[in-house]
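What you see is the complex with one protein chain gone and the rest in place.
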Amino acid sequence: MSLRNALLLAGSLLIAVPALAQDPTPPRVTVVDDPFVSTVLRDNRISLKPEREIKVLLPPGYAKSKRRYPVVYFLHNAWYGPKQMIEDGRAQRLIERAFADGVVQEFIFVVADYTGPTTGSLYENSPVSGRWIDYTVAEIVPLIDAKYRTLARRESRAVVGDFFGGRGALKLAMVNADVFGVAYAMHPVATGTGDIPWPGLEVDWPRMHAAKSYAELGGFGRTQIFWAIHQAFAPNVAAPPCFCDLYTEMKDGKPAYNVDRGMAMQKAFLLDETLAQSAAALRSMRGLALDWGRFDTTQAHVISNRQFSRKLEDLGIEHEAEEYRGDPWNRTWTEDGRFAERVLPFLRKHLASAE
Amino acid sequence: MSLRNALLLAGSLLIAVPALAQDPTPPRVTVVDDPFVSTVLRDNRISLKPEREIKVLLPPGYAKSKRRYPVVYFLHNAWYGPKQMIEDGRAQRLIERAFADGVVQEFIFVVADYTGPTTGSLYENSPVSGRWIDYTVAEIVPLIDAKYRTLARRESRAVVGDFFGGRGALKLAMVNADVFGVAYAMHPVATGTGDIPWPGLEVDWPRMHAAKSYAELGGFGRTQIFWAIHQAFAPNVAAPPCFCDLYTEMKDGKPAYNVDRGMAMQKAFLLDETLAQSAAALRSMRGLALDWGRFDTTQAHVISNRQFSRKLEDLGIEHEAEEYRGDPWNRTWTEDGRFAERVLPFLRKHLASAE
Amino acid sequence: MSLRNALLLAGSLLIAVPALAQDPTPPRVTVVDDPFVSTVLRDNRISLKPEREIKVLLPPGYAKSKRRYPVVYFLHNAWYGPKQMIEDGRAQRLIERAFADGVVQEFIFVVADYTGPTTGSLYENSPVSGRWIDYTVAEIVPLIDAKYRTLARRESRAVVGDFFGGRGALKLAMVNADVFGVAYAMHPVATGTGDIPWPGLEVDWPRMHAAKSYAELGGFGRTQIFWAIHQAFAPNVAAPPCFCDLYTEMKDGKPAYNVDRGMAMQKAFLLDETLAQSAAALRSMRGLALDWGRFDTTQAHVISNRQFSRKLEDLGIEHEAEEYRGDPWNRTWTEDGRFAERVLPFLRKHLASAE
Partner (left out) sequence: MSLRNALLLAGSLLIAVPALAQDPTPPRVTVVDDPFVSTVLRDNRISLKPEREIKVLLPPGYAKSKRRYPVVYFLHNAWYGPKQMIEDGRAQRLIERAFADGVVQEFIFVVADYTGPTTGSLYENSPVSGRWIDYTVAEIVPLIDAKYRTLARRESRAVVGDFFGGRGALKLAMVNADVFGVAYAMHPVATGTGDIPWPGLEVDWPRMHAAKSYAELGGFGRTQIFWAIHQAFAPNVAAPPCFCDLYTEMKDGKPAYNVDRGMAMQKAFLLDETLAQSAAALRSMRGLALDWGRFDTTQAHVISNRQFSRKLEDLGIEHEAEEYRGDPWNRTWTEDGRFAERVLPFLRKHLASAE
């Protein structure tokens, strides 16, 4: 049998059963533990440790090839850090399967460590809770480029994030389109405000004002998260114990809304507030997508994402924006879930592989 | 070079550039014109012609093989009938590409003729505007099974529809799950009601009541469509010229809402009204999906589809329901559009091919 | 000065400073404590006490006149029972002011006791948590008619309720329009479902299934309320400790949605489910109104009320339905709030006073 015929046969097999026959045991990625001590993160008021546990997944072909690879940076949510992700194993299984089936070209997958003593990084620069954008752009990306055979250019760098990490992915596209050419935000939050005015949000303000620390608010979910949100988006190093400007004040035992602080914090926190000034950056992206689950019990996330997509459209910014059946958690890492069936094919389309 | 090595090489090529290298000229489908004279459709009051121009697309492998194939029935919208679809050519190009790339297994694609003198079929049985469900189930499906090498069973029959055809696909899943095992509704309409009460819908009732024919309402879009909707969902063979029970009456020159007629028509027209009683049928589907564009200027369609998905969830009915960036028309037939990137992969997952 | 001239003068005074000059100390209503032992409420499984502390407010003119008065029955919410209402004093001050200013004619105001060991009455008949509709219609109304000089007819009986009491007011209009001719629901809940499917509602099911009593769920707000809701709307006297059919079951330590139970409970719980069959009753009302605050953090209440109003419109049911700036609590009892400026003028229009 000639080579030509064999290839033709292989080609015809391809046509007959292409992509349907799955390799039962696709080649494995290599997980590398990459400890790193950050300089940037030393600057904080919440006892954030600069020691970081970074996980790097090298594609099956990495060891034997000499090529350079595109890199996908993953911004995890607060409940599923790099340690849990690797132990859980689903993400790497989905990536391995996708490499094997040709759903996406091989890439290096980096899960930098965004954990911390509060809710973890909210993916923003703050003198109180950490300058996480600088950490990502000025430390992690150069580190990876220095250590691995990467395609060190925006066209071959993608940022993908989940929940607050989804907000992070969009934010990085808005402020560092020079570094990342592709962004996919999975169920991002804080893209806009929902139907409830800020003076009426369900925060236990008396408790918040009385608290001496984040830990003390344990068990008061939303109130605790708002402590961390203030530290990230309304930081004030001169105002312990929160080191932040709370947008209410206590007057006669009751919380009074402070308009100026409220508005300043909305400006910093909600991505749609600065969207117009980031429009040129976003237009320069090779690929930009967000998606979200329709049945998030915090419908403000859903409403905000719908409006965010409309504003992108008004600003002439090319993007994808799918709202799916599901909540923020139940369709992310399943075999037919958003990462496997939406994020990875999106990367194939937009992430440049050729050297 | 041995066959084994050639296959390994081909395999490695697969890994290196999988699915990215597209065959520049994928094998063509064969378009067959299948004229048919319907008996069912003779029964109508709108001069509907029983002569039908059915288009059948046979997959590239059909002629040389002896296998039987699954069948996909496509329910077109009113502005893009079988003739236009074939002339336009985009649908078949997308199907050919998907067959070649292994995105979906080969199937027979049937575009039966649902055109007519008004807005075309609204995919419902009506003694006035045609019994289109019967036409589909009792005439078209048997015809195709008799004439072509089909896998004549529900597991291998899919119904896919667009706009009113999307409503048709859902309706067939609700009432004929014995015939169709897979359904995908593209931007379906009339799945529920929107935010506006029926007495306040923008219909020119005086003109409607004065009209002698559908044609007379030309240029009055919504009003004309409501004439056809009444014929399909509130038919009355004894009430010319519309042969329908309009849900308003003229009193002193002004339209007065008739509650009983309004409610009866909602029951017939809006799919969510009968969803509970179709739940068992829908649960039996191998695959069920709807999707819709967020930016339909008739937001009632969007709102209704969101609620329809929620009700499916409440009824424990497995399904997909994606809301995408786009309007009802601009993402359907593009190369990266809904048909190519959502419908076809969905069929691969759910439509049974093996004999 | 003749009588005629004096009346003209009085009339001209009316024109000069009408309704603007407020009586600084309007005549007081008389609060009567009316203890009552219910027979109906003995039938329960939650240790509900049959002893009831009813409060009756007699208008200023009652003692000296011999006339009969219309009666307004108030269905309180769970956090503001008859005792608190009277101690708080705002309701009676608003009523006194309105009587004095002629905003509304004099009426008897009855706050029957709907408190209980769980969340209080949910204003429904249940063999587990009390037959509160029967209690109202078969015990309280006859009691008041027997004891006070009432206009004992539907035209002169209004039911007004707040939050779950608002649901109660609508429900009584739906099932006992023979008893009540006027109904005003202040921020009613459970008129329909919101955007989240029932399998995804934020209920701590494992805790619910493990709980031995309502009290044990203290501190778990929504979960505790759902215990009471199940007792009212999915009661099962044979199923301790909740005596209800929870709409999930625990399977392998995880909650599994039970569709049949879910749907049965929606039918019982959500008012829009039975609206069509109550349409004739609602059309017979002399006055029907609901209102709600836009900024309820449970937006499902807001969404449901909007849709409820639309459905009333589709059913041809005359009503008022205002959505106001505010949350469910901050505009109810203020001087310019909903009770003073909307409910009382509404009663003037619709409640019959003349004997």
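The chains carry the letters A, B and C, assigned in the order they are written, with residues numbered from 1 in each.
Everything that follows uses one rule, which is that a contact is a pair of C-beta atoms (placed from the backbone, for glycine too) under 8 Å apart; a residue touches a chain by one contact, two chains touch by 3 or more.
All figures in this text were calculated on a predicted structure; none of them were measured in a lab.
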item: Contact partner of the left-out chain, one of C:Val32, C:Ile54 or C:Ala100; value: C:Ala100
item: Hidden partner chain, touching residue among A:Asp33, A:Glu51 or A:Asp314; value: A:Asp314
item: Residue among C:Gly61, C:Pro142, C:Gly221 or C:Pro241 touching the omitted chain; value: C:Gly61
item: Chain not shown, touching residues in chain A; value: 193, 195-200, 257, 259, 262-263, 266, 276, 279, 306, 310, 313-316
item: Residues in chain B touching the chain absent from view; value: 194-197, 200-202, 294-295, 297, 299, 302, 327
item: In chain C, positions touching the absent partner; value: 1-3, 5-7, 9-11, 14-15, 17-20, 61, 99-103, 105, 294-295, 306, 309-310, 313, 319-325, 336, 341, 345, 348-349
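Note that only the chains that are shown with their structure count from here on.
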item: Whole-Å separation of chain centres (CA-atom averages), chain B against chain C; value: 47
item: Per-residue overlap in chain A, given as positions that touch at least 2 other chains; value: 294-295
